[in-house]
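Apart from one protein chain that is not included, each protein chain of the complex appears where it belongs.
Up next, subunit A:
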Amino acid sequence: MGRLIAKRIGIGVLVLWGAVTLMFLLVRVAPGDPATVLVGATATHEQLAAVRQSMGLNDPLFVQYWHYLGDAARLDFGDSTTLSQPAMTAVLHETAATLQLILAATVLALVVGLPLGAYAGQRPGRFRDRLISAATLGLQAIPNFWVGIMFILLFAGTWGLLPSSGAGGIDHLVLPAVSLAMPFTAIVARLTRSAVAASTAEAYVRTARSKGIPERRVLFGHILGNSLLPVVTVVGLQIGALIGGDVVVENVYSWPGIGSLLVTAVNNRDYNVVQAAALLIAGIVVVLNLCVDLLYLRLDPRIRTGGRA
């Protein structure tokens, strides 16, 4: 088990290295020279060349790459070109708000999706199952930004119930969290549904029923526990998609998180901030995935204890 965890951490480090390398390459093929942006379009050739020199843009590519890796390891992406502070500081400043939003959406998705899916999966093919399956399929298909705009129009505009943008009290969190959680909820519900439907047919569930214990105990003691494994796996795989959705939702609601910062930085060609934000997002994905893996180990005694027979 210790080796398994070490392996997972190793994979996480590899993923981060891949992300850093990709960013290095992308910045160098992106249109718009960072040096031009820094000194402005009216600068002379001499000024531009001086800036290029100081930024190391004239070194051979692999030397640039080596320096880049070292800087990335120290989380040093230079100063923001628009915010007059180190890029990483600017990004870290927004991290709490993003984590708050992602956490709220995840909790929401699990609290709603798990019971909904379990309720549908208990009676596969019946009315409740088909109703919930159709609803979640629809939910999964609606794009985040559209939901966001509709929510703003209805809840903030027409009914004036909730604020449409910014952060603050819990009322600011409701609309972004719900928008972000919606497709995720649908995925959790659909997965739970099929996992519960599959485990209901398992022989050990029949054994549980042969004890004459109440159906509620069969569900919580025997069906749900085993259904959680595939749900946990896929929730892990969906974390990337959740962060993608987070960037969209933050921008729709002007939520002051990494996503908003990232889009602003892209528009301003503030490459240092873009890179810092991208690395931090990759870091969040890696850490969350590690948590999911640990949870998986915890849930499956077959991995935890190893086989003997």
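To be clear about the criterion, a contact is a pair of C-beta atoms (placed from the backbone, for glycine too) under 8 Å apart; a residue touches a chain by one contact, two chains touch by 3 or more; residues count from 1.
The rule we apply is simple: contacts and distances are computed from a predicted model.
Of the candidates "Carrier domain-containing protein", "ATP-grasp domain-containing protein", "Formylglycine-generating enzyme family protein" or "ATP-binding cassette domain-containing protein", the chain left out of this view carries the UniProt protein name "ATP-binding cassette domain-containing protein". From the set A:Arg193, A:His222 or A:Arg269, the residue in touch with the chain omitted from the display is A:His222, counting the whole complex.
Of the options A:Ala19, A:Leu83, A:Ala120 or A:Ala208, the residue whose C-beta touches the omitted chain is A:Ala208.
Residues of subunit A that touch the chain left out of view are 124, 200-204, 206-214, 217, 221-222, 225-226, 299-302, 305, 307-309.
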